[in-house]
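Apart from one protein chain that is not included, each protein chain of the complex appears where it belongs.
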Amino acid sequence: MNAVFYIAAAVAAVSTIMVVSRSNAVYSLLYLIVSLLSVALIFFVLGAPFIAALEVIIYAGAIMVLFVFTIMMLNLGPQTAEQERKWLSGRAWAGPSILVAILMAEMLYVLWGGDHQVEGRHIVEPKEVSVALYGPYVMIVELSSMLLLGGLVAAYHLGRRVHGDGKEQQP
Amino acid sequence: MGLLSWLIAVPFITTLAVIFTPASQWKAVRWISAVGTGIQLALTALLTYRYWIAAAPDTTATMVAKLTKLYFVERIPWFESLGIQYFVGVDGISVSMIILTSIIIFTGTLASWNVESRTKEFFALLLLLVTGVFGVFVSFDLFLFFMFYELAVLPMYLLIGIWGTGPKEYSAMKLTLMLLVGSAFVLVGLFAMYHVSGLHTFDLQALAGASFSKDFQTWVFPLIFVGFGVLGALYPFHTWSPDGHSSAPTAVSMLHAGVLMKLGGYGALRIGVYLLPEGAKAWGLFFMGLTTINILYGSLGAVMQKDLKYFTAYSSVSHCGFVLFGVATLTVMGLKGAVLQMFSHGIMTGLFFGLIGMVYGRTHTRLIPDMGGLAKVMPWLATSFYIAGLASLGLPGLAGFVAETHVFLGGFFGNPWSNPTATGVLTILATMSIVVTAVYVLRGLATVFQGPITVAEYETLTDATLPEKIATGMLIATLVFVGVVPQYFITLIEASVMPMINRLSMGS
Partner (left out) sequence: MLMLPEIIVVVTAMAVLVADLFLTERLRMGVTWLSLAGLAVAAGAVFATPMNGSMFGGQFVVDAVGWWFKLFFVISGFFTVLLSMDLLHGRTTCRMRGIGSPGEYYTVLLFTISGMMYLVSARDMVLLYVSLELATIPLFALAAWRREDIRSGEAGLKYVIVGALASAFILYGLGLIYGLTGQISLDAARVLKGSPAFWFAAAMLTAGIGFKLTLVPFHLWAADVFEGAPMPITAYLSVASKGTGLAFMFQLFFRMMGGWVHDWALMIALFAAVTMTLGNCVAIVQHNIKRFMAFSAISHAGVFIMGFLGPHDYGVPAMLFYLLAYIASTLALFAGIVWYSNETGRETIRDYRGLSRTNPLMALAMMLALFSLAGIPPLSGFVGKFFLFSVAAGAGFHWLVGIAAVNSTIALYNYLRIVREMYIEPVHEDGPAAPASWSLSITTAVLTTALVLLGIIPFFYNAINGSTIAWLSAVLPH
């Protein structure tokens, strides 16, 4: 039944638009989480439970990090308490909550054993994913690892502090 | 390596020799250049002799057949897949232009004997420029032609920018940019011909065999003519010329007005009229009109000038107008006259600019009203100046007369493709410029050389030195030679314009 897919896709689209259009970073982040969750559900109904799980685990983890960074960048001060109080107002969480509620309903429906697969889809198990990655696509995996290493080395250089005397300090 | 390759190689090797001479040896640089251009002159003499022997007609019947083909041809494939080759050869037009260039660069080297700042760079650039000029005159492959054409234009920027006088940077930039916009037009035309012909070759002779439609020729011809016309100071694209010439150092003015501007007329003739005869017929009258403006405007402009160099530069605009006018007449007489005018104006204006440089080196002014009575202290220079002046107003017995007569006759009798009344009227208008020329030349020269000496310091000035005498003497001898016995030149040129005339009359 395709309705599950379409509802999840609509939730994803709406929440992503909200991410871009919010002026407050924290609001945007809330919508971003909703957006990622709905994408995970889309993956699930498309027959990729493994990717769906990864989406939730990695992005939820990453989102938390992003969240922490944002809080750090917004200078902490006496106004923060006031700010946090505002976040608890209805306007901030009502939207995401409604969207998440829709997702929740869908999830319950799927858990109940409802007909959720998009027609004609073959369910890709984790084993198949691994075989593909380390079989025909091993070069891409290797290349990605080089990309990560390159990024790491670069981040290491950029993150290193320089003392006043110009000497470099190990982090 | 054939004779023509040597003609390109000798100036280039001389350039390299100059570059590798240490800058402290700047006196040696002059000698290297003089020897190099001297060898070039000797090679040119050899080329002329061998061409004359090879092409000498036994009978009138063989004359056209013998003189119309190319001699000393060298073909080496270059970028084969694109139909680009190293293809050099000469016909009568090329030979006469090569003679002109050799004489001018040799005398130009002598005339720049006293360039003392950055001598090495000066001669290197001058010789590089001349390499390009020789290359253009012998190239029969359009890629090669265009390559040498741009090579000849660019060193001018530095030559004027570094060693020039007055608003030199402005003039240099204006000159370079205008000429390159001109070559942009040419480039569009070249590519259009290359692709539309379907032959995939840049070989000029092979392209002549292509059948271009009349519509195609009608839109390409003006691109080629105007593109080359910019270098030939075609009105209204001539504005770089007075500024450029007046700012340039002596040898550069000589070379530029004497030879480089001829590349414009040469290109318009060789590529424009030869490859696109139908286009030429469609646009002939229009360009005759423009060049008539050129001729009149240039001569009237010269009347107003106070500066000797501006004076000569405007007169060059007028005289180069004759070249393009001759080309636009599309008659045997006119084309012959155009080539003759290229030659005679080259020599004459070279002489003019050389002399101006020599006079300026002594008086340190170029303003006509500031000078007077100079003939008393520098009789050689004054006499030479008068001869050049008389040649430019078309005195019989000097080269200018032969050329201008041909051009006017060609224009007056007209061609079958243009309105005869219009061509006649335009020719008569153009002829009037001779009167104006007489006015400004005689008045200007009289002010400078006749009468009492106006400034006391001028009393102590000296006449021409030996290199200067050699330089001016050579140029005057050429002027007189062509003026008195023009038939050699006319034979040389006449047969070579015949292919163009044949193509013109074929279509109608």
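For clarity, chains are labelled A and B in written order, and residue numbers in each chain start from 1.
Operating definition for what follows: a residue touches a chain if its C-beta (ideal position, glycine included) is under 8 Å from a C-beta of that chain, and two chains touch if they have at least 3 such contacts.
Quantities reported herein were computed from a predicted structural model and do not represent experimental measurements.
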{"item": "Chain not shown: contacting residue from B:A34, B:M173 or B:V480", "value": "B:M173"}
{"item": "Contact with the hidden chain (one of B:L16, B:A42 or B:V181)", "value": "B:V181"}
{"item": "Option from B:G161, B:P222, B:G244 or B:G372 whose C-beta touches the chain left out", "value": "B:G161"}
{"item": "From B:A28, B:V73 or B:M147, residue that would touch the chain that is not displayed", "value": "B:M147"}
{"item": "Touch list for subunit B against the chain that is not drawn", "value": "23, 77-82, 121, 143, 146-148, 150-151, 154, 157-158, 161-162, 169, 173, 176-177, 180-181, 183-185, 187-188, 191-192, 194-195"}
{"item": "Contact footprint on subunit A, counting only the chain that is left out", "value": "136-140, 143-144, 146-147, 149-151, 153-158, 160, 162, 166, 168"}
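Throughout what follows, only the chains that are shown with their structure count from here on.
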{"item": "Length of the line joining the C-alpha centres of subunit A and subunit B, rounded to whole Å", "value": "75"}
